[in-house]
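Of the protein chains in this complex, all but one are displayed in their positions.
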């Protein structure tokens, strides 16, 4: 166990296939990046446009959440196999994080 | 590279322990260090009880008393109970799941040494101008106002040892996730492994808020920050929240592994499989989860408003349900079994009603309006000593007797063990039962003295007498340990006769590489299954004998922790001593250069070769 | 099995003690003898939750005893291999649902009382003349002493709170330095005095405190606040409404009239006015924020420094060395007040005499 690694040598077709697949994936990553830039732009614009805070704040928070999901699932490959346990733990962290922020916004007072 | 013990000089034994990355030896380190801190914390408790034995006593001065309760609470929670639990986790969990090693042997050692140096640092405060004196909760306005360096020792010491704890937690999590033997599915893991798993998850999520809170305190006290200074816009309630977001899960970090130990002992000495295994697992996870939703029950009187109080009241009560599930499943495990009253089993038996008594007073406190009366009174002191001693300490003592043969291949004396048990149990109830009433009669906690004739004199005296019983019990235990070590009567595999899980199937003393061949797990209580089927070897194997990869020993964790220890003095005296900043930098340099050495020098470990394995004793092929 | 029985004997002994205790407990200090509605509500919750948890412990105990009596190895035989029962869904359900029901029974009054006890709307109610109907007290907790201001009545006192009976008394709680907690066990649960905000609640007192052991209820600081936290006691005097009103009038008048009897007291006043007046006011009319406790009612009080018996000797001891009696308190040592010297015994006597004469009750 442990130190033994499966030393599988790919044949040419397998090799090309995997190459192609990762190239495809990389194109997807660039698209993700474009979306993230776009979302950032919207967020900044929304603030500059000086709409009502009740409108802007939820929007930019939502945009942030989307960006984070993109980072996690695409850049950090959380959608791939083998991330089951780690996803569980990350979301547990997120829930606790959310509750923490929520309480600090409600029951730390002056 | 053979496990056969060669005769070694004392120096090389010490060096071996300073550099070890073997989880079994780290377990022994945790046991020794935790044990020492337990005695220190216990002596502090005795001082408390002496001071309170009679009204208007002047055995301890007011300031000193506050230092002693603070150090008693802090030491017991951070430096005694948790490390002792880690001792058993390290000793048992890898073996229980059929792993050759833990996931991060190097980090495991680093975790220990950080805890150790943090603990030493904290305790050095006694000799360097006074210990922390704002209670183990160190509430902000007082801890910011507290003169001297006590609180600085608290914040820095806990920061260092907390880092160690976090590392240990991650290590256990990954070990359990990745290193289980083939066939050891999650739903076949012994309960001690499960509780270790959940407790480690709690550590992972609960320690960061403490880290942040302690940093705030360090910034405020040493670097001019304003988090808790209301004149500068700060807010002390932030500390309360951060502390309890950590603090409440912390009590389950203590309780759950203890539950795990009992969940091993009770089936073993009832010769019956754990009743409702999956309910037990589910309850464990649920307790862990709910543990994060209830922290504000420590703050009912802070003035959070009725809505928050009501929500946290009800959420807190919910924890009784999964805990009750556990209590009843333990009872039903024994029901229809064949109960043998060994010392560990006696502790387990005493645990059930004692912990229930502590738990139900917790439920009373969970009722916010009632807690307005109970909070910060001796009722609270009674509650948490009932759950902590009745749950955690009984669990530790049970585990000590139960796993001693696994760790040392000898057996603690049963007669002395039972003497300890009865003295401790009687002393415990005598000390703390009466304190419920002290609280109801209006006695606040954390008072260094109390005036006569308020109706508290007799009860306090009774309580102090109870503490003497506990002290005698601990002394008998120490005698027992010394006798057992000097007698050194080896016992071999499965000494209790009724072992059920994999750790008892392994030959004794446990080889340094654990399993010669990785076992194949066919169900819950593997060893029991194999024994029932008449398998003399106790396990079947998932692989042929092959080379085993082992990590190298390393002194680097020790040096890294030592660097932090040195650096902490620099931070502590920042702005006060000319040498402070250089020392801070020196410490960080030590740590970082040790780290750099680690990352620049490849450390690939070594292999135990097949031929040596075949020769090794215990290999019956 | 002797051992098991011994343990249970201990338990039943302790249970007996429980019964015995609920009947006793000092009236001026015990939460088991509530002095007003708030304390009574909380006591009721104690009884409800106590009943529920007693039920729980009884059930657990019964199952427990049956188990260890019936299934000892010595009884079932050394070689028995018990049936390896996996579990039972029915039972799991049973011991999930019953506790839930029990907890709901506790949760309902808990939530109701939580909201009731937090209702301070009565504080703002005014009568036809625009005067506040209820008495409100601003409590400021200081390092080891308490200040009680009655903002609507223009009076102020310290260390001994005076409240009317048979009505809700409202409190605004605040700390001047570090966190403390305001607790009158007999009257009801505590509430913290924070440094950054004001906490509000109310208490009620059924009867005048006159008949109590010391004629007062005991109040405590319930949040660790420094070395002398244990000594940060205060006392509460509840007066029937008429007596209370009379007391208020006297207090309001205490600004003008200062009847001093005797030469010694006058000498005391002189010393006081040179050394002590910077920190201690002696008029009950005024507002909050004193550096030291207001001493207008000193002669009526029950204690010196909140916890020592009310004798002249203790006053003298206290002034002569406050640090010894309340470590860490902020009152200067006499040397600082008196050009580097201790007060002479004669001066101390004069001060004590003077202070004992400060009274608004007759």
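Here the chain labels run A, B and C in written order, and each chain numbers its own residues starting at 1.
Throughout what follows, contacts are C-beta pairs under 8 Å (C-beta built on N, C-alpha and C of every residue); 3 or more make two chains touch, one makes a residue touch a chain.
Here is the rule we use: contacts and distances are computed from a predicted model.
Peer 1: Missing chain's UniProt protein name, "NADH-quinone oxidoreductase subunit H", "Cytochrome (Ubi)quinol oxidase subunit III", "Branched-chain amino acid transport system substrate-binding protein" or "Fe(3+)-transporting ATPase"?
Peer 2: Record says "Cytochrome (Ubi)quinol oxidase subunit III".
Peer 1: Give me the visible chains that the unshown chain touches, in label order.
Peer 2: A, B
Peer 1: Quick one: which of B:50, B:64, B:128 or B:238 touches the chain that's been left out?
Peer 2: Candidates B:50, B:64, B:128 or B:238; residue touching the omitted chain: B:238.
Peer 1: What is the set of chain B residues that contact the non-displayed chain in the whole complex?
Peer 2: With respect to the unshown chain, the touching residues of chain B are 103-104, 166, 170-171, 173-174, 177-179, 204-205, 207-209, 211-213, 215-216, 219-220, 223-227, 229, 231-235, 238, 242, 245, 596, 599-600, 602, 604.
Peer 1: Going by the touch rule given at the top, which residues of chain A touch the chain that is not shown?
Peer 2: Interface with the chain not displayed, on the chain A side: 1-3, 5-11, 15, 18-19, 22, 25-26, 29-30, 33, 36-37, 40, 43-44, 47-48, 50, 53, 56-57, 60-61, 63-64, 67-68, 71-72, 75-76, 82-83, 85-86, 89-90, 92-94, 96-98, 100-101, 103-105, 108, 110.
Throughout what follows, only the chains that are shown with their structure count from here on.
Peer 1: Distance-wise, how many Å sit between the C-alpha centres of chain B and chain C, to the nearest whole number?
Peer 2: Once rounded, the distance between the two centres reads 36 Å.
Peer 1: Can you work out the whole-Å distance between the CA centroids of chain A and chain C?
Peer 2: Centre-to-centre distance between chain A and chain C: 54 Å.
Peer 1: Enumerate the residues of chain B that touch no fewer than two other chains.
Peer 2: 235, 237, 305
Peer 1: Show the residues in chain C shared as contacts by 2 or more other chains, in ascending order.
Peer 2: Correct list: 196-197.
Peer 1: What does chain B use to touch chain A in their complex?
Peer 2: Result: residues 100, 173, 177, 201, 204-205, 209, 235, 237-238, 241, 245, 292-293, 296, 304-305, 308, 518, 543, 549 of chain B touch chain A.
Peer 1: Which of the residues in chain C end up touching chain B in this complex?
Peer 2: Touch residues, chain C against chain B: 3-4, 7, 10-11, 14, 17-18, 21, 24-26, 29-32, 39, 41-42, 45-46, 49-50, 52-53, 56-57, 60-61, 63-64, 66-68, 70-73, 76-77, 80-88, 91-92, 95-96, 99-100, 103, 106-107, 110-111, 113-115, 117-118, 175, 177-179, 181, 183, 185-186, 188-192, 194-197, 199, 218, 220-231, 233, 307, 327-328.
Peer 1: Would you mind writing out the residues of chain A in touch with chain B in their complex?
Peer 2: Touch list, chain A to chain B: 1-3, 85, 89, 92-93, 96, 99-100, 103-104, 106-110.
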